[in-house]
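A single protein chain has been removed from this complex, and every other one stays in its place.
Showing chain A:
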Amino acid sequence: MAFSAPSNLVAQTNGTSSGLKSEFVVKAGLAQNLKGGVIMDVINAEQARIAEEAGACAVMALERVPADIRRDGGVSRMSDPRMIKEIIAAVTIPVMAKVRIGHFVEAQILEHLNVDYIDESEVLTMADEQHHIDKSKFKVPFVCGAKNLGEALRRINEGAGMIRTKGEAGTGNVVEAVRHARQLMGEIRKVQAMAEEELYVYAKDIQAPFHLVKEVAKLGRLPVVNFAAGGVATPADAALMMQLGMDGVFVGSGIFKSGDPAKRARAIVQAVTHFQDASVLASVSEDLGEPMVGLGCDHLLDSERFANRGN
């Protein structure tokens, strides 16, 4: 299947996008409009309003933030439609919501609820350990997590209009998000230097479709928008991810598990816009109150790592 990257993500003239499907233009295009913004996890309409007032470019509606999912254990599923509807009614910015990996019926339900973007998320318990959702069948766009280039391109091949690093959600520890961003950007630089015959081998090695590997080599970036996620807790964390080349930032537990959510949310929004300006970063980092309590990621068992879910 031919794939055409969204227009003008990079400076070069694409010139080959005549066959670009209009459906994918609007899916990937919404993500293009979210760039440079912060998407915040919220569990009710009140938090959604706080996030909107803070300058979030979208909210992620879910019943429990990842830190609580981690603490509570058990099976974690799509949120109650009533809560999602209340959040959609409360704000004018886009509303995203999570489904379990492979649970295409949860996705059908969210699409029916007019959610603006679906996160097929490893933070929830997996519903299918082999198959991700065939996202190209849906009119609503999807964002998916990835630890590396192969995983990102498999998700794009399935129809994802946006990618985010997996990081390690609910830890307040940015180390895994950094690892995944470094891995992805490193692999992108590597394919840019490869000859075509090497690209064939590389595509096979990372189990990614050749045409997408080739597109990455041509563009010098993922062919869709790529956000950071999983462990961002401070304005400095957010700016770090931006300087590592991410297009924007998801903040999950980091805001509403902190001492002063509204202030921290505003500070992270400013930090993502002014990510290269240390004077702004210094001033917004001041006096933010208690951050969320962080978890060391090196003590997590493999079974406790959300990032290991889905591949």
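Here is the rule we go by: contacts are C-beta pairs under 8 Å (C-beta built on N, C-alpha and C of every residue); 3 or more make two chains touch, one makes a residue touch a chain; residues count from 1.
The rule is simple: contacts and distances are computed from a predicted model.
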Checklist line | Protein name (UniProt record) of the chain left out of view, among "Distal membrane-arm assembly complex protein 2", "60S ribosome subunit biogenesis protein NIP7 homolog", "glutaminase" or "Pyruvate dehydrogenase E1 component subunit beta" | finding: "glutaminase"
Item checked: Residue in contact with the excluded chain [from A:N173, A:T234 or A:Q270] -> A:Q270
Notebook entry, point to check: Which of these touches the unseen chain: A:F104, A:Y117, A:Y202 or A:F250?
Noted result: A:Y117
Item checked: Touching residues (missing chain, whole complex) on chain A -> 6-11, 13-15, 17-18, 20, 22, 25-26, 29-30, 32-37, 49, 52-58, 88, 90-94, 111, 114-117, 139-141, 266, 269-270, 272-274, 277, 280
